[in-house]
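For this depiction, one protein chain was excluded, whereas all remaining protein chains were kept in their positions.
Showing chain A:
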Amino acid sequence: MARVLVGVKRVIDYAVKIRVKPDKTGVVTDGVKHSMNPFDEIAVEEAVRMKEKKLASEIIAVSCGPTQAQDVIRTALAMGVDKGIHVEVSGAEYETLQPIHVSKILAKLTEKEKADMIIVGKQAIDDDSNQTAQMTAAALDWPQATFASKIENGDKEITVTREVDGGLETIKCKLPAVISADLRLNEPRYATLPNIMKAKKKPITKMTPKDLGVDVSPRITVVSVEDPPVRQAGAILPDVDALVGKLKEGGHI
């Protein structure tokens, strides 16, 4: 049975309309609703389902970030994860924390925890990088199953259906392996109140990148963060004829 590590990130809630800071250094995060990255919820759900099917023995949720990152670890624990690890990174270091750093942290923890499967979301909806799974797999020299929409567990391998540009593709990966979850992998469960209460008793270990020997010095400099160009207000047309007229005018037909 696999020991599964899941990576969870605390991000601004997907429904929030973000605001760029006036000094163009980033986006406003203070006082803004945060929650678990939607793709990570799917990763957690998949791990929990593996445990329910007796394919996984223990699930460990990891989050790298400031103190509040513990909130998303608690959410994962309430969904059925066994224990949490909070790798504390805050302030300026968190501003420039990138998938390269997170992947090194995950790789170290994987060795430490003797995990043999890692599931993370395919991308975080804040930086939209889509890199962590691939980089973690490389760091461990494990196979990678990215953009997974279906996972079938074998004894020594997994068969994964991937969402690719033209449709779907199927691959077989030897275990241990790293998986990145796509939206259609599953429908995450809601944590029930009793489970949220139980989750408060589950352990969260705290450590720092330094404890793991991971250097988080910045690889990028953010030059600016700005609002995207605003589209000019359009017109509401009275009927289909008016629309046909506009399309002709624009040379579309």
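Here, a residue touches a chain if its C-beta (ideal position, glycine included) is under 8 Å from a C-beta of that chain, and two chains touch if they have at least 3 such contacts; residues count from 1.
Note that contacts and distances are computed from a predicted model.
*Asks:* Suppose you had to identify the omitted chain by its UniProt name; would it be "Electron transfer flavoprotein subunit alpha", "tRNA (adenine(58)-N(1))-methyltransferase non-catalytic subunit TRM6", "Protein CIA1" or "Trafficking protein particle complex subunit"?
*Replies:* "Electron transfer flavoprotein subunit alpha"
*Asks:* Out of A:D71, A:E93 or A:D126, which is the one that touches the chain we can't see?
*Replies:* In the complete complex, the chain left out is touched by residue A:D126.
*Asks:* For the chain not shown, which residue from A:G7, A:P143 or A:P188 touches it across the whole complex?
*Replies:* Touches the omitted chain: A:P143.
*Asks:* Out of A:R49, A:K112, A:R189 or A:K246, which is the one that touches the chain we can't see?
*Replies:* Going through A:R49, A:K112, A:R189 or A:K246 one by one, A:K246 is the residue touching the chain not shown.
*Asks:* State which residues belonging to chain A touch the missing partner chain.
*Replies:* The missing chain touches chain A at positions 12, 14-15, 17-18, 20, 27, 39, 98-100, 103, 122-123, 125-132, 134-139, 142-147, 149, 159, 162-174, 182-184, 218-228, 231-237, 239-241, 243-244, 246-247, 250, 252-253.
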